[in-house]
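With one protein chain withheld, the remaining protein chains of the complex are depicted in position.
Read from first to last, the chains carry the letters A and B; within each, the first residue is number 1.
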Amino acid sequence: MKPTTRLSRISARTLLATGLAASLALATGCAKSEDDGDKSSVSKDQGDSGQVVSEPSEGSGPTCAIDAYGGKKLDLESATVGFSQSEKEANPFRIAETASIKAEAKKRGVKLLTANAQSQFSKQISDVQDLIAKGADLLVIAPLNSDGWEPVLRSAAAKHIPIVTIDRKINTKACKDYVSFIGSDFVEQGKRAADQMIEATGGKGDVAILLGAAGNNVTTERTKGFQDRVKEKAPDLKIVFKQTGEFAREKGQQVTEQLIQSKPGIDGIYAENDEMGLGAVNALKGAGKKAGDVKIVTVDGTRNAVQGIVDGWISGVIESNPRFGPLAFQTLDTFTKGTKVSQDIVIKDSAYTKDNAKADLGKAY
Amino acid sequence: MTDVLSVTQLSKTFPGVRALDGVDFTARAGEVHALIGENGAGKSTLIKVLTGVYAPDAGELTYKNEKVSFATPLDAQHAGISTIYQEVNLVPLMSVARNLFLGREPRGRLGLIDFRRMHREADEALRRLGVRVDVRRPLRELGVGAQQMVALARAVSVDAQVVIMDEPTSSLEPREVQTLFGVIRMLRDRGIAVIYVSHRLEELYEVCDAVTVLRDGKLVHTGPIAELDRLRLVSLMLGREIGEVREEGVTKFSGEHAPGTQPVLRARDLTMRHALHGVSVDIRPGEVVGLGGLLGSGRSETAKAIAGALPTDAGSVLIAGTPVRSGSPPAAIRAGISLLPEDRKAEGIVPGLSVRENIALAALPGLSRFGLVDESAIDKIVDTFMKRLRIKASGPHQKVGELSGGNQQKVLLARWLAMNPKVLLLDEPTRGIDIGAKAEVQKLIDELAGDGLAVLLISSDMEELIEGSDRVVVLKDGTVIEELTGSKVTEDALMRAIATTGGSHD
Partner (left out) sequence: MTDLALGGKAPADRDRILRYLQDYGVYLGVAVLLILNIFLTPHFLSAENFRTQAVQVAPVLIVALGMALAIGSEGVDLSVGSVMALSTSLLSLYLGYGTWIALIVALIGGAAIGVANGSLIAFIGVQPIVATLALMVAGRGLALVLLPQLKDVRDPTMASLGSGDVLGIPYLVLIAAALALVVAFVVRRTTFGRQLLAIGDSRPAARLAGLPVRRVLILVYVCSGVLAAVAGVLATARLTASDPTSLGNLMELSAITAVVVGGTPLSGGRIRIGGTVAGAVLIQLLTATLIKHDLPPSWTQIAQAVVIILAVYAARERGKR
């Protein structure tokens, strides 16, 4: 090693950092995107479509009370809540989820601390530890993984900090390591998507599935629900094609292009998220198909997809509601006042069809 | 003194090379044994056999009165044979103490490293060698000399019976060399056998007891160093007898040139840490100046410094009175300096490209218009030089890597001649090429000088150097110690000059 190596390593880093900072300043400083004029598009309409619990929570399923968990009663208004988000707010779901938590905290006048793990599980663990160290009395966690939570949750439980996990469940003991899980039933989403598909195609014909990312529980469950319901209710609807679009629009478009070349007679496409569905719409347009030639059903409920229903390209969108704020805070409020809450709170997702799409476009995120 | 490690009738052949040919060698307890020889003599092969890197083809290895064969270097290490290489092979980011005890750290309860004990023992071990450093600091913060001492301390502390040192002083300061010698004497007094490889004659006479000289894979001499005078040692290494009658016409040099009067190249006080200490060389047009000296005396470094291939710390190079920016090959080339490097395969040819591309490589910008290559201009030049230098290839599109060494060398010469250079620096131009091609290259050098080129010739082949050069500048330890001119350009004079005491830079 030459003696200059250390120097050059430092200068390499400095060079990189300076260069990036400078380019960032340049790039953003005078940017002007297409629609800077109308800043209407996203996230103005919080609150009016907060989640609703799918079934009466009292009595059904196990519950959790504050004595069993071992915490102490407190007043939510004066408490500090920590929120740990799993992924960068780079897709509509995460954006709406974080915005909803923030809006609800503001509405209730609760002090909120937030952290984002940027898709790194180790960072999420340290984020949660940080939030506790910074004085969070209560925690809302959107977990990146289902496993690996025991150590950090034990240390939170030792301090009797009530925890609510949202959108993904974690594999530890409810009412011991955490209080409640609030989330959608992905299998149910798949089933309802199948219902929409059966209705759109009349229960007959060939359909394709654009799978989500491999090895993801959302993919597995949305697939299972769809297949089970089709088998049960419409045996004449055949699933002839299953390929991954990795939850991305570009991949959804590419796979659909191959699909309509090799199976020109396809009747329906079930896309496991809106982005792949929109990619499929692109592919159909490119191949000269007309709106409605191929029935598309998607899951999520983003504004673009609901607009797709209005335009006639998409038959139905099953919502996966990201607005956990009201329900999460309500659960924490009930719990800290001493009333028992359900351990598993499954939310009721709504759906968009041509009947309500236009009217409810404002509700989409 | 008892024999510790010895080999008898050792042979080792690599494809095309007989690296060791029936060599006997013995290292004795309490003796510092010098192992010397020029390039290709077989020193490194012998060391690698002794340390288990290579298995010998024939011959026996005896260690502490038992026949042994080391399958791996680790085996040899465990048996007590430690090697300290020229380049320190330690972990630069770890602390000095960790490096000293790497792989055999003192453990406390629970199997954890006992750092306190390790630091204390490391400190003691280094103090014994006269080195005072903070053993908790990362190794890389130490000077090269101190790092070498750590390597030595590590070697000694593993209960070594034999310590092999391969050019340990090549990157040390004079003061550090003295410390090292102190340690070597201490090891000797403790009854350890030391094998010492170096090209610095002074060092050998200062610290060694016995000497073994290898040449071309054969043993040429072994015995106490005191019984061998310097001149004799040099002549043994170079394989030339003092006063031996020179056969005329063995080489293809005519011997006589008519140089111009003003030097075209003036290299002044070239200085490079650990390598050159104020070397000055002048060459006139049409003159062949030889650079003499042993391996490691700074010959190649001088050539590379002139060609901008190595950065200098001080000194200047002037071509026809105009200074050349140092450390930049393109600047040197623009000024008219061309270098045929010693390591032809790694630094000379571009093996995957064709003969044609290799010849045109340096001249490319001149053979292009607006960045587009002028193919017909290249064809013309390539054709001219392939004919003139009689390059034997299946055609201009054959890959250079597939040619013989001699033809590769000619391709390189063609590359430079296409640039119309003023000065040609030739570092071992005929090494590793067969006799026929060698004669051709020698003849070519002669012709080029005849055409008015200034040539610097470096060669370990003494005959080539003496017969080919009009003048010989003799280097030793990075300093010019003598210049042989006119009738004094003889092998005897060269060997005497190399064997002279002094000339070391300190």
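Here is the rule we go by: contacts are C-beta pairs under 8 Å (C-beta built on N, C-alpha and C of every residue); 3 or more make two chains touch, one makes a residue touch a chain.
Not measured: the values here are computed from a predicted model.
Asker: Shown chains touched by the missing chain?
Answerer: A, B
Asker: With the full complex in mind, choose from A:A65, A:C175, A:A287 or A:L361 the residue touching the hidden chain.
Answerer: A:A287
Asker: Can you say which of A:S78, A:Q258 or A:T339 touches the chain missing from this structure?
Answerer: Of the listed residues, the one touching the omitted chain is A:Q258.
Asker: Taking the full complex into account, find the residue in A:F186, A:F241, A:Y270 or A:Y352 that is in contact with the omitted chain.
Answerer: A:F241
Asker: Taking the full complex into account, what residues of chain A touch the chain not shown?
Answerer: 8, 11-12, 15-16, 19-20, 23-24, 27-28, 31-36, 88-92, 95, 211, 214, 240-244, 246-251, 253-255, 257-259, 261-264, 275, 278-279, 282, 286-287, 304
Asker: Can you name the residues of chain B that touch the chain not displayed here?
Answerer: The list for chain B reads 307, 309, 329-330, 332-334, 339, 341, 346-353, 357, 360-362, 364-365, 368, 371-373, 392-394, 402-404, 407, 415, 434, 436-437.
Convention: only the chains that are shown with their structure count from here on.
Asker: Distance between chain A and chain B based on Cα centroids, please, to the nearest Å.
Answerer: Going by mean C-alpha positions, chain A sits 66 Å from chain B.
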